[in-house]
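Starting off with a structure, shown below.
With one protein chain held back, the other chains of the complex are shown just where they sit.
Coming up: chain A.
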Amino acid sequence: MRAPRPYLAALRARFQLMLQYRTAALAGFATQCWWGGIRIMVFAAFYGANAAAAPISLANAVTYVWLGQALLALMPWLADPEIGQAVRSGAVGYDRLRPLDTYAYWYVRTLGWMLARVMPRAALMVLAAAIVLPCVGLEAWSWRPPTGLAAALLFVPAFVLMVALSASILTLANIVVAASLNERGVNAVLAPLVIVFSGSLLPLDFFPDEARLLLHLQPLAGLVDIPFRIYFADLHGMQAAQGLALQAAWTLVLIGVGRLAMGRMMRRLEMQGG
């Protein structure tokens, strides 16, 4: 990877192209509001019954839900549809004709795809849950800012690493799609794993004590659990640094695995049709 110009251009192109899909963004936002509302009601019922058993406060749980809903499009639970299409049409051969590192080329395209999908959805969610809700007197159910300046500052690298980790998982998923010529299997396996083990469904601290260490160490924790706990200053100081290190380490490992897998896949690539 010499100068970054081609990779930046590919990232920008994918980002701009995906930003065009306004209807999809609005529909996604509406769905995420709906699910967010339901999940908050479930939390409220739980806290009403036994608040003492909860590892985090209700206010934090509400913010956790809104933050998660806002950033849902960053979750690597669906392989990039462009790759599946390119593999079936044989256009993937053109990717090999570019004087680029194919892994990096796919990685930045996936990154552009994710970022373009999350931006409008997150902006609308901030508007709705962090600004409109308090204004209409529903402050208790609103999205609160990070717990203190240190948490806000630490959330920046945590967010960057969350995106980098997610893109590394998706790129690996895309490589599996390319090797198996179909994205259905990958998506069927990926979606439930990501939803449960990232902490997207339920903060990982809600799981039984025995499983907790493993849950905190596994790669998917870096997608939601670690960055969100940094947001609440639940992880601070040394613990926050460890969380960031874990995110970075898993990102590097998954990039390494992805590069190996891509090398193997390209060696036995057979271009479809003609």
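Annotations
Quick note on the criterion: a contact is a pair of C-beta atoms (placed from the backbone, for glycine too) under 8 Å apart; a residue touches a chain by one contact, two chains touch by 3 or more; residues count from 1.
Note that contacts and distances are computed from a predicted model.
Not shown: a single chain whose UniProt protein name, out of "ABC-2 type transport system ATP-binding protein", "Carboxypeptidase regulatory-like domain-containing protein", "Lrp/AsnC family transcriptional regulator" or "Cation acetate symporter", is "ABC-2 type transport system ATP-binding protein".
Of the candidate positions A:78, A:100, A:196 or A:249, contact with the hidden chain is made by A:100. Shown as candidates are A:17, A:30, A:127 or A:189; the residue that touches the absent chain is A:17. Contact between chain A and the absent chain runs through residues 3, 5-6, 8-10, 13, 17, 20, 89-91, 93-94, 96-101, 267, 269-271, 273-274.
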